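This is the structure, below, for whatever I ask next.
Missing here: one protein chain of the complex. Every other protein chain is in place.
Moving on, here comes subunit A:
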Amino acid sequence: MNEWQKLLPHDETFKCVKCGYCLPVCPTYKVLEKESASPRGRIALVKAAAEGKIDVLQHLAGPIDLCLGCRVCEVACPAEVKYGVILEGAKQAIHGAKQEKKAETPLFRWLEKLIFQWLFPYPGRLKALSGILWFYQKTGFARLVEVLGFSRFLPYHLGEFAAALPAAPFPLSFFGRKERLAPRKGKKARVAFFTGCIMDSLFFETNRKSIELLAAVGCETILPKGQTCCGALHAHAGKISQAKKLAKRNIEAFERSGADWVVTNAGGCGAMLAEYHHLLSDEPEWAKRAQAFAAKCRDLSTLLEECGPLPFKKKISCRITYQDSCHLRNVQNVISAPRKLLHSLPGAEVVELCGAGECCGSAGIYNLIQYETSMKVLDRKMEAVRETDAEILVTSNPGCLLQMRLGIRRAGLENRMKAVHLADLLHEACTGE
């Protein structure tokens, strides 16, 4: 048995009774129509790899890389198999084996390093990047690239994604944000806001609006210093030790804040924070602190719903539909709060999206790395979106939001529909902005 094999969660795989109840919900099984793209198949492969019957790199890596990590299978499983644990263990083993064999292309390794080690742990650098994007979009450079068709030459279909990016915030707006915002009416709770990476650069405005919404329902909001990336991208790529480092920095930063709740507005980050106690369970001096931290994590929507009602001023006379963020729904079990908030919007007509709980195929950087499968999943999703005839498509996670924007373009719906973050829409109804 080699070292990587030992990282595979063999015991957990025994809980799977192979009933297949998870098959009909798995988005990759639906589009690829074979067992190796299903939870049941993947679990069987992890078990086989742990028993040394198949090779971690040659046989396990492919099917695991194709998993979105959406974890809807976990919700469907009658035997309560912790698929998340199995997946994370598999990724860790694959990551280790890949590093040892230097199995990835130099470009991929360089990009990974850039993203995971140089970029995400440093909020300032992401903001700088967002500034460059602003410049690119505002100076006509973007149009030039599009007209000349340069984007075709970018790796990982980046051109297509770049075109779907929202307008980056004006770089100077990053400065001068207060570290504390007082509640607008009687104080109901003291909350610490998790700013995130992408949310705090590209979606800086959404963060600002989220904080204002919290204040509007009576939450004193602090932005703890020293917080960093949640580590989800790292953990999902099998880089557990990097993820742990980030987790510890966050726990420390938020402990100092003395807040009742830790609030996120990104489903993916929220799920990661809420599972810090799993991540750190094997480190006795951290396990308890992680547990306490995880218990305080809340999604923005649940607090707004609980402390509301929001002071709506403007009618949103539109047809609205909602796409769940997988990690918000399947890991944090937040399903009704965002919907209730939408229903409370004056003037809005809310329609349920058929299969709203199904992944859109964005899944971190899955859409870059597994472009083809991701687009198959997305195109299926957009068919359901088209059926709703909605004008506004709401999500609660930056990755989903970008993917939805891309989907709208792919489906040719740009003139009929826009995708927004829940906080943006609620804020618009409260301020008319």
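Quick note on the criterion: a contact is a pair of C-beta atoms (placed from the backbone, for glycine too) under 8 Å apart; a residue touches a chain by one contact, two chains touch by 3 or more; residues count from 1.
Rule of thumb we're sticking to: contacts and distances are computed from a predicted model.
> Can you work out the missing subunit's protein name as recorded in UniProt? Choose among "Peptide/nickel transport system permease protein", "FAD-binding protein", "ABC transporter" or "Acetoin dehydrogenase complex".
For the chain not displayed, UniProt's protein name is "FAD-binding protein".
> So one chain is hidden, and I want to know which residue out of A:62, A:124 or A:226 touches that hidden chain in the complete assembly.
Touching the chain that is not displayed is residue A:62.
> Of the listed residues A:34, A:256, A:288 or A:343, which contacts the missing chain in the full complex?
Residue touching the chain left out of view: A:34.
> Considering the entire assembly, which residues of subunit A contact the chain that has been omitted?
14-15, 17-21, 23-24, 33-36, 38, 40-41, 44-45, 48, 53-54, 58-60, 62-63, 78-80
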